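The complex appears here without one of its protein chains, the remainder shown in place.
Residue numbering begins at 1 within each chain, and the chains themselves are lettered A and B in the order written.
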Amino acid sequence: MALLRSTLVRHLVLLALGALALVLLTGSLSTFHNYELAGLGAYVCTAAGLTVLTGLNGQISLGHAALMAIGGYTVALLQIRFSDRAITGLWVLPLSLLAGAAVTGVAAAVVGVAAARLRGPYLAGVTLALGVALPALTSRFTSVFKGDQGLSVPFDPPPASLGANFAVERWQAWISLGAALIVLFFLANLNRSAIGRHFRAVRDDEVAAQLSGLSVPRVQILAFTVSGVAAGLGGGVFAVSLQTASPGSFDLTLSLALLSAVVIGGLGSLAGAVWGSIIVVYLGIVLRGFVDDLGLSAASAQKLHDNLPNAAFGLLLVLVMLILPGGIQGLLRRLAGVAPVDRLRRGRPEPFAAAIAQHSSSPPPSGGQQ
Amino acid sequence: MSRFIFLTFNGLSFGAVYAALALALVLIWRTTRVLNFAQGAMAVATAYVALSVSDWTGSYWIGFGAALAAGFVLGAVVERVAFRGADRMPPLNTIVIGVGLLILIEAVMGMLYGSANRGFPAAYSTRAYSVGSTALFSKQDVFTVGSVLVLMLVIAVLLTRTPQGLRMRAAAFAPEVARLLGVRVGRLLTLGWALSGLVGALAAMLVIPTGLGLFPQAMDGVFILGFTGAVVGGLESPVGAVVGGVLTGLALSYASGYIGSDITPLAALVLLVVVLLLRPTGLFSGSQVRRV
Partner (left out) sequence: MTGTHRRRTRVVAAVTAIALVGLMACGSTKTKSGGNAAGDTSAPGVTKDSILVGTTQPLTGPAAPGYSKISAAMTAYFKYANEQGGVNGRKVTLKVLDDGYNPANTATKTRQLVLQDKVFALLGSLGTPTHTAVLDFIKTNKVPDLFVASGSRSWNQPAKYPTTFGWQPDYTVEGKILGDYVKKTFAGKKVCSFGQGDDFGTDGVQGVEAVLGSTALASKQTYTPTNTNVGPQVAALKSAGCQVVVSFTVPGFTALELGTAAKLGFHPQFVVSNVGSDIVTLTGFLKEATVPLLEGMVSDSYLPIPTDASNSWIKLFQTVNQKYNNNVPFDGNVLYGMSVAYTFLQAVKAAGKTLNRGSLTAAVEKGGFTGPGLTPFRFSASDHSGFAGTQVAVIKGGVATPTGSIFTTDDSNGPLTVYSGSAATAPANGLP
């Protein structure tokens, strides 16, 4: 029991339990559901990184899909090289994924340098523009990135030791969810470390953090880098599950879905990132199923049938935000008997709010009459 | 040189419509500190109203008026239903609500009108006047630029020179104090959103004829560029919104003309980064964020 009090050990136990759950879960589900899980893993990786950036460090990003794209394309380019040279082995894909995460981390650090000067909506604007611009570059350099059609991502089949009947989709689920578990493990430890405290200190009060000797820009750049590494790994496993890296797969919709996931799950909480990803990935599927069951497919009901799932999805996003402003984690905390709102308000001012509070407290701009 | 002049006029006429959407975003940001991601979709909904009313009455201008009215009402309704209490919400939640509304409105438009592009007329002739062989601007361009400028002035005067505008800003910046002083804060916030809806409707009436006609996603791309313009301008001032929108239009036109059509998203990013690295809160924001 004493051992469990060590954060690292407890997280290691959770990691092992997670891996066990993953093996059991993928073994009991159909091939197609395994494939969906592979997609979920990519969302979890990225959303976990995003919730650290936004929830813990107070920087917003509306362009995380672009960071995923960097990871995805790096993995694609490397895997194509390996495949062309007929290099195989269990180490090949992990190496590519690591490289994808590293390259994305470097790119994110560059973004972080610019981001460290910006706050709130201004950072939102730049990251949004980045999310649109970066995938568009693939059509500029078609000889490398193959434009719209993108690159295919070859990878070795599941190792023979898993048995001849081990489906590719299950292997993809293992890769994606494995990556997600590793990301969650590292980020959970990071949160409990000095670095995590630095992240929160900068989010809560930049002046105080600076006065206590932290370099605010450096901490912010580090947060962007950490988030970028997670997004790069997420993009890499996303490309492996899609078996392709193309600009259309990393569009603005994905960035907004990721942001929605972390907010719905409960900003700043890794478990919340998992929750949110599950909802964003599965809600659409469940809704589409409901609508199909309504039997609207007649030509006269075509318009209704095609658009109803999206309408319900949009409506639910709005309703969840109005009813559960703290997201799923907020709800769970409330159920667990913790008074959440006050504590959250006092202890964890929302990052964007902090920026805005600063805006608001400064005199109203332009042509004041008072 | 003639190419440069053409690209400048081209950039101005497209920039004016980005400016209109930027104005709508700035109005909401100033009154409620919300980045309204549903702005474009709301504008599309009003354009469908214009189409229906014009078809029904046979008059373009009645449809135009109906769109503006619908924008006003829709803005107020959206604020009352979805953004009431936005000031007490974590700001990211308001973004997600906006995204939810965006998806919802576009889907509802798809249910009502289908996904087909519908030709959408411009108010005036789009044939350009030329000097020599260089086409400069059309009547529609003049109408676009003119109406955006007029709107900008009206809003600026309304916000800064009228008691109502003063109350509106008081409500935005210090709602508690304003309440104590007897300002009906809630009503003013609704008014801000309603005006913004009206401006958005105007933006839709101006921009949709220049694109692929009317369809549920017709304003998606314009929203991003209007947002870019608003941020470049500083999110605080109506003048900034218009300057930012026009700068965005110019940057895109030059990039497209001198480099290529595919490079325009990068041009928007470069413009944003350059402006914000020089002025981290945009060109026209009067206040500087407290720096550490």
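Annotations
Just so it is clear, a residue touches a chain if its C-beta (ideal position, glycine included) is under 8 Å from a C-beta of that chain, and two chains touch if they have at least 3 such contacts.
Note that the structure is predicted; figures quoted are calculated from it, not measured.
For the chain missing from the display, the contacting residue among A:36, A:156 or A:205 is A:36, taking the whole complex into account.
The chain omitted from view is touched by exactly one of B:135, B:158, B:174 or B:270, namely B:135.
Residue positions on chain B in contact with the hidden chain: 2-3, 6-7, 10, 14, 107, 110, 115-119, 121, 126-128, 130, 133, 135, 138, 210-213, 215, 217, 220-221, 252-253, 256-257, 260-262, 264-265, in rising order.
In the full complex, chain A makes contact with the omitted chain through residues 10, 14, 18, 21, 25, 28-33, 35-37, 39-40, 136, 139, 147-150, 152, 154, 164-170, 238, 241-244, 246-249, 251, 253-254, 269, 271-272, 274-275, 278, 282, 285-286, 299-300, 302, 306-307, 310, 328-329, 332-333, 336-338, 343.
To be clear about the criterion, only the chains that are shown with their structure count from here on.
Chain centres here are Cα averages; for chain A and chain B they lie 30 Å apart.
Note for the complex: chain B touches chain A at residues 29, 33, 35, 37, 82, 89-93, 95-97, 99-108, 110-115, 156, 160-161, 166, 169, 173-174, 224, 227-228, 230-232, 235-237, 239, 260, 262-263, 265-266, 268-269, 272-273, 276-277, 280-282, 284-290, 292. Taken together, the chain A residues at the contact with chain B in this complex read 54, 60, 114, 117-122, 124-126, 128-130, 132-133, 136-137, 139-140, 206-207, 210, 216, 252, 256, 259-260, 263-264, 267, 303-304, 306-308, 310-311, 313-318, 321-322, 325, 350, 352-353, 355-356, 358-360, 362-370.
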